[in-house]
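Okay, so here's the structure we're looking at.
For this depiction, one protein chain was excluded, whereas all remaining protein chains were kept in their positions.
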Amino acid sequence: MKKWLALLVLIPLLTACPKQGASELRVYNWSDYMPEEVIKGFEEREKVKVVLDTYDDPEAMISKLEAGGDTEYDLIIVSDYLIGQLARKGTIRELDKSKIPNLANLGPEFANPAFDPESKHSVVYQWGTTGLVYREDLVKGPVDSWAVLFDPAKSVGSFLLLTEMREQMGAALRYLGESVNTTDPAVLEKVKGLLIDAKRRSQGFAGGTDAVQQVLGGNAAVAVAYSGDAFRAMEENDKVKYVIPAEGGTRWTDSLAVLSKSPNAELAYKFINYLLEPEVAAQVSNGIGYGTPVPAALPMIEAKDNPVIYPPAEVQQKLEFLADLGPDLDAFNAVWAEVKAR
Amino acid sequence: MPVKRLLAAYSWLVFAFLYLPIAVIVVLSFNESRFGVNWTGFSLKWYEALLENRRIGEYLGNTLVVAFTSTLVSTVLGTLLAMGIVRYRFRLRSFLRYLLYVPVVVPDVVMGISLLLLFDTVRDGIGWPRLSLFTIILAHISFQIAYVTLVVRARLMLLDPALEEAARDLGADNWRTFWEVTLPLTWPGVVSGALLAFSLSLDDFVVTFFTSGSGSTTLPLYIYGKVKTGITPEIHALSTLMVGATILILALGALFWRRR
Partner (left out) sequence: MNEAATPWQKARRLLVTVGPGALWLTVFVLVPSLLILLASLLSRSSTGSLAPPWGLHNYVRFFTEPLFWEIVGRSLWIGWWATVLTVLMGYPLAFYIAAHRYKQVLLLLVVIPFFTNFLIRVYAWIILLQREGAVNAVITAFGLPPADLFPSTFAVYLATVYTFLPFLVLPLYAAVERIDWSQLEAAYDLGATPVRGFWEAIFPQTLPGLFAGFLLTFIPAVGTFVIADLLGGGKITLIGNLIQQQFTSAQNWAFGAAVSMILMVMVLLGLWLYARTQGERGLDELV
């Protein structure tokens, strides 16, 4: 009996021990945020194995890397505004651009983004916008300005705020006519007031896909949401609309970065280069439905004429990147903590 | 007796409450709609998508290996610990009693990060263990053990030590007393503790997130990671199959029991 029990414990423990090959690329990403055929294509071309691991919260992911998880992965896909922090801490490495010749394929607006000047540490993977999603049949007036959230007189119905700090504060900053990267304490104080008031009148906070789901379910008439989620909701219900408010909003990206302690950085560079090939970039965007940073891929993309994914040029001009704020981020954190707790 | 009927009615209402969300999940798994907010028509496409997903089987396998192994170890360790704490008086006993509550109190994120720091420090020193299913199992046992011990202890406190004394007086050695007297009497507590430990492991996200390494993704990690693109009814199909399979095994087991 005792031996039998010991065996029962030992077998799974042994199978649980890791087996790591040298020709293995380990990617840390959201679930289903990269089409299988893209991965397969790379595996077959380079005769390697791609191991995909998933996270849900980029900030928790960073905490994990810092606490000792950073030898586990080669390549991470992470939100733009976190790149600066990762670079300063030395968690991600400065890219050796000679190993990524396809960098030349990036559109000019993505080659030198505000959050990572000259793409020193990261390469844009996908991009989108943040705006307002609403149900035509539930709103009581035009939805074209952030005022539907921040001005009680212009409210058009129940609304939801976004759980992402930088995005939601960015919306309030644009409403005040400021840049989303303003750190002026007086302005931030105003933002705090606006957000506390909006929170009290709102249906609460929701994450990207949650927000869209709630608008679909009629819980809120309007919600701050990401373009990709809005795009999918519009396929579900044609009363759903998406708009970038007249004051402008953010253009966000998810970017590729190589970890400093990456055990297989060469392969990571090859993979980044592969993702920048126009055919592959088109495959990615067709598969997951976000914008591509590679203009040469556009002709092969099904949604290239959809203004939700690729807004017209005059709207694109009003879009801003979230910059890396460095230590000034604390001021944002303090405001946000107050807003959430009040 | 009316009290008995009332109790039965109330209990089945509670069961209905427990299964109401499960019913929603089952219905949504057959719904054509991606967001599952409204019923747009019957479809098996999410089951097809589930079959085509080449990763989900691996994730499910990882999840089950972790859940079974950690439950087995924690149930054995926790049951023994509960017996020692209830039966014997020793130094640091009350310290140990309070220490048991720590894994219950500590927020998941703190437990996850502190275990990761511990694993990382040890690995820096002796080159082992790499983050993997193995470290996830170690982490799960660490919180499960507290739950098992506390549940088993609640049962043991009701047992009369005289029963064991009697067995020993009849000439049974420690080992036999344990197998033939103590364990059978404690069994409902052990089963309850093990079930709790199993469902805790199966569902754990945060601690697993911090202690997992590359290639050791579990089902909860995959499901939470879908926040970016939205959770599709594929997961509902998987949940339906898992609950269905468990109930089927349960029904077969019950049938087998009756035969005997």
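We just call them A and B in the order they show up, numbering each chain from 1.
Definition applied: contacts are C-beta pairs under 8 Å (C-beta built on N, C-alpha and C of every residue); 3 or more make two chains touch, one makes a residue touch a chain.
On a predicted model such as this, the values are computed, not experimentally measured, just so you know.
Visitor: Given that one chain is not shown, which residue among B:37, B:56, B:131 or B:181 touches it?
Guide: Final answer for the missing-chain contact: B:37.
Visitor: Among B:44, B:99 or B:183, exactly one should touch the missing chain; which is it?
Guide: With B:44, B:99 or B:183 as choices, the missing chain is touched by B:99.
Visitor: Residues of chain B in contact with the chain that isn't shown?
Guide: Where chain B meets the chain not shown: residues 3, 7-8, 10-11, 14-15, 17-22, 24-25, 28, 36-38, 77-78, 80-81, 83-85, 87-88, 90, 96-107, 109-111, 113-115, 117-118, 138-139, 141-142, 145-147, 149-155, 157-159, 161, 164-165, 168, 174, 188-189, 191-193, 195-196, 198-199, 202-203, 205, 219-220, 223-224, 231, 235-236, 239, 242-243, 246-247, 250, 254.
Visitor: Name, in rising order, the residues on chain A that touch the hidden chain in the full complex.
Guide: 57, 59-60, 62-63, 66, 85, 88-89, 160, 163, 165, 199, 202-206, 210, 213-214, 217-219, 327, 333, 336-338, 340-341
In this text, only the chains that are shown with their structure count from here on.
Visitor: Quick one: which bits of chain B touch chain A in the complex? Just the residue numbers, please.
Guide: Of all residues in chain B, those touching chain A are 33-35, 37-38, 54-55, 65-66, 68-69, 72-73, 76, 109, 113, 116-117, 119-121, 123, 130-134, 136-137, 205-206, 209-210, 212-217, 221-231.
Visitor: Once bound in the complex, which stretches of chain A touch chain B?
Guide: Against chain B, the touching part of chain A is residues 5, 8-9, 12-13, 15-18, 20, 26, 28-33, 36, 51-57, 60, 63-64, 67-69, 72-73, 207-209, 212-213, 216-217, 228-229, 232-233, 235-236, 288.
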